[in-house]
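Every protein chain but one is kept in place in this view of the complex.
Residue numbering begins at 1 within each chain, and the chains themselves are lettered A, B and C in the order written.
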Amino acid sequence: MLFRATNLNTYYGLIHALQKISLNVDQGEIVCLLGRNGMGKSTTLKSVMGLVPPQSGAIEFQGRSIFRALPHKVARAGVGLVPQERRIFPTLTVEENLLMGVKAGCQPPKDLEPWTLKRVYKHFNSLERRSRNKGSQLSGGEQQMLCMGRALMGNPLLLLVDEPSEGLAPLLVKEVRDVLLQINQAGVSILLVEHNLKVAMSLAHRCYLLGKGFVAFEGTMAELQARPDVMAKYLEVS
Amino acid sequence: MKRPVVWLAGALAVLAAIPFVFGPLHTNLMVRLAIEALFAVSLNLLLSYTGLLSFGHALYFGVGAYGAALILTHLQGIPILVAVLLSALAAALVGLVLSPLLVRVRATAFTMLTLAFGQLMFVLCSKFREVTGGEDGIMGWTTPPLALPGLFSLDLRQPVNIYFFAVGLACLGILAMWFFTKTPMGSVMISIRDNQKRVDYLGYQVVLTKAVIFCFSGFFAGLAGAVYAVFNNLVSVGGVLHIMVSFQPLMAILVGGIGTFFGPILGSGLLLLLEEVTQAYPELALMISGVIFILVVMFLPGGAISFGARLRAWWRKRAYLRKARESEA
Amino acid sequence: MRVLQRTIWWGVAATVLLGVTLGTGPAQAAGAARGFNASAVADMTGFDPAKFENPSGDVVKIGVLAPFSGDAASVGQIYWATGTWVASDINRRGGITVDGKKKKIALIKGDTMGKPANTKQAVEKLCLQDKVDVLWGTAGSHLTAIIQAEADKYKKLHLNSGSLSDTLMEGKAFTPYTFQHIWTTHSVGATLAKFFATRQERKFYILNQDYVFGHELAESFKAGLKKYVPDAQIVGEDFHPLFNKDFAPYLTKVKASGAEMIFTGDWIPDSSNLLKQSRQMGINLPVAGIFLDDINGLIAVGPEGSKGLVFASELLINFQDGIQHKWHEAWKTWAAPYNTPLYEWLGSTTGAYAESLYWLLDAMERAGSADAEKVIKVWEGDEWTGLIGQKLTMRACDHRVVRDTYVTEFVSPNKWYKDCAFMDKITTIPAEFVTLPQPKDSSRCK
Partner (left out) sequence: MSPETQMYLAQGIHGLAYGMLLFLVASGLTLIFGMMGILNIAHGAFFMLSAYLCVTVLGATGSYWLSLLIAPLGVALLGILVERFMLRRAQASGMGHIAELLLTLGVSLVLAEAVKLTWGTEGLQVNVPSALAGLVNIAGLEYPIYRLFIIVLSLVVLALLSLVLFKTRLGTIVRAAVSDPGMVSALGVNTQIVFMLVFGLGSWMAGVAGVAAAPILTVFPGLGDQIGMDAFVVVVVGGFGSLFGALLAALFLGELNAFGIQFIPKLSPVLMFSFMALVLAFKPTGLFGERE
């Protein structure tokens, strides 16, 4: 097992945002977190990353505990984050943004081909043209690509991807989907939060469905499709 | 139902007894406590309930104080309560006038904007010395007695009388603010603190609520300032508009307990007590309060009011452990 | 104009006469009327303000009201140094005779923190809890006004040695319990103007701190010039914020104005900064003022930079004077924070503070009592010989002192400080030219 979280409890002040959430991601898997707005999907990713430290529970990554570790420790263990708001550094150039992803002094995993500027530019060819531009000058789609590229520069084994298709035009959504597939085929496991059920269905191997802070359903995508009652109760009517 | 009544009666009895038990010196100290507690609670409405840190609350205190001084100097024969209320209203009006600008900003920008307005008022009052008397301020007016014609007339220069006047007004003001936090508007206020964006969905309520809070908080800060003026018979920029006047209630809130309603009152009391104790070593007084200040932020962020709760928790834990050990044995 | 002056002068003389008559009764009872005799100062070996201890038993208590903490703590330090000096001197001599027995002097600190509310609280504590006999202080007219009001309320003697405001003893503010020993802004302006009447400079630039005192001082200087140097010109007038950082923009204006002399009421650090920055900018104009004796600041600009400064004071103690040398010898044993050049010699501020206390205690002894009413009776109209043998009169009707004032020019080299210029020949301005007229509105002044 690459990643396992057990009974995570996280609070925002007095709000009990995550209530005993357990989930795992296997090597090479794409696992999707589904659920309505405000159910705790993003909070789960932030808790794993250490940005919103969980109160109790356990998180293991490659057999080692990263529970309540500081974000940079989590990142250095091999977890990358593609956050929801993209959080591109607006005053840095595209290239500097990418280089920020490099973890100085960290060896890339042996069995994976390391990510370099060249390799990222190959995958996201729109970025190379704009390498001298400031982060704030990019379009939404470009920012999404830059955000993924930046995370990859750290050679993660597990990528936490939060709502990558949000606010993008259908054509770009497809591009994002393709890129995620390519990354996955290159050996990176992905824990994905996705609003767009169609995208999720076409990408993920398994999924967790979140109710208000708890896991309401887990299983493969096919098993989910077989349960229209669960989908009606916990997903948005589309 | 009965218990709070007993408590309240007890508290009132103690308050009423103070000037007769203690001498005029400590009675006057209690007047200062009443003024500072009222001021701190009014600031606390912003800080603990709305999440806004103000560095310029002296602005309202100063307007109230100067208002009272000017009214009592120039409008002779005006009943004292009317003068004090008018001054507090003037401070509320300042809050209203500034609110269109203040509602727009949050976080540090809010802190800096309040700092700017506070300092601006300080500079302006120092400059317009024809009206304000500059640094020397306004003093020596004749304070009319607190009187109901034909019923009673109390000379406010007497420590006992000014004590009941100040403590009475402070209690009324603090009670009014206490009830305010319990109203629906009070809850909107708390939700602004917790998540302004979410409250924004409710439309312009945020703006309106904030404006009301600025006026309300300004009113009671102004009331505290007006009582200060009556008590001291002197108002000067250094005493009522200096930046340290803005910091004083902040310290009281912090030392007493941020995020609680009664913490600031406890904090004001503790700070005055500290001042009494350190008076024997004046050269070290500020140093000691600075250190206490740092220690509180670092080690007792809930302030003194949380100390009791912490102690109780620790005691319970100890008792529990002892019981567990006994049952093991 | 001259008629008015003469009337005033006659008024003063008459009052003095009246005061003397009133004062002779108790004075005679206590022995002869006395003055200050510098050679009578006790042997002060081993004296150190930092180690001062209050005598026990039946004592005369003096409450020292000054800022002992906060930004102005240096003022509190000066009060303490001079207060403990006088108290130690008197105590070593055995105390003063009050109520038929010798009583020693105790000092109790009342920290004003420079804030009105704290001042009020401190006065109340001194009056009600410590039960002091005298309140002494303070700097800042708004704080002094509070002490006056409280002194009146609690009927305690109050000695004001720190606040120069003209109006403290007038109108409703007057209280018979307060005596203003220090000179007033009117006298400052008149003193300097009278001094310049005999000199060449005619173009003055006024550069003062932008607060009540700064403005009052500017007005008093202008009034003095109008009276004594009608052909003088004010070529510029600016008021800068307290604790100003950069004087360069002001100094550029001063330079362009063609001024021959800068008049300033600034005190430290503003006075030192003004001087220092002007010299750095190559502007060697002389400066006239009343707080220019900050020795640290003078040393910073050196002998050349400090030459030609005009310094006015109500009390300039000659370096040859006996008390000056006693102080100077004692100073060597003082510990921090009193082991600095500021305390090396008895300066105009330290000297005036000490003088005021000596006078008060002398009046007390002659009254044979620490009781306020009895001391007032002796002190009103009292004539007394000051620290440097000068004649001082406590005007009965408004409790202000009628006295000569002094002006000196700083020269280099001088015998006392080799790192800067310092005072030389002292010009005495007779009291008749500088004394504030008696208040017209007071029924006591008839």
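Of note:
Simple rule for what comes next: a residue touches a chain if its C-beta (ideal position, glycine included) is under 8 Å from a C-beta of that chain, and two chains touch if they have at least 3 such contacts.
What you are looking at is a predicted structure, and each value in this text was computed from that prediction instead of being measured.
Displayed chains that the missing chain touches over the full complex: A, B, C (touch as defined at the top).
From the options B:291, B:309 or B:324, the residue with contact to the unseen chain in the full assembly is B:291.
Which of C:272, C:369 or C:438 touches the hidden chain is settled by the complete complex: it is C:272.
Contact with the chain that does not appear here is found for just one residue of C:249, C:389 or C:430, C:249. Among A:2, A:33, A:75 or A:157, only A:75 touches the chain that is left out of the view. In the full complex, the hidden chain is touched by chain B at residues 47, 51, 53, 101, 104-109, 111-113, 115-117, 119-120, 123-124, 127, 247, 250, 254, 258-259, 283-284, 286-287, 289-291, 293-294, 297-298, 301.
Where chain A meets the omitted chain, the residues involved are 49-51, 70-72, 74-76, 81, 83, 87, 89-92, 96-97, 99-101, 103-104, 106, 150-151, 154. Interface residues of chain C facing the missing partner chain: 69, 71, 73-74, 77, 210, 238-241, 243-246, 248-250, 252-253, 256, 268-269, 272-273, 276-277, 280-282, 294, 296-297, 299-300, 336-337, 340, 342.
The rule is simple: only the chains that are shown with their structure count from here on.
If touching chains are joined by edges, the resulting network of the protein chains shown has some other shape, matching none of path, cycle, star or complete graph. The two chains most heavily joined by C-beta contacts are B-C.
Rounded to whole angstrom units, the spacing between the C-alpha centres of chain A and chain B is 48. Centre to centre, using the average C-alpha position, chain A and chain C are separated by 76 Å. Chain B and chain C have Cα centroids lying 39 Å from one another. Of all residues in chain B, only 23-25, 28-29, 32, 126-127, 129, 133-137, 139-140, 157, 228, 232-234, 236, 238-239, 242, 244, 275, 279, 282-286 touch chain C in the complex they form. Those residues of chain C that touch chain B in the shared complex are 68-70, 73, 76, 109, 111, 113-118, 120-122, 124-125, 128-129, 140-142, 145-146, 149, 153, 165, 172-173, 210-213, 215.
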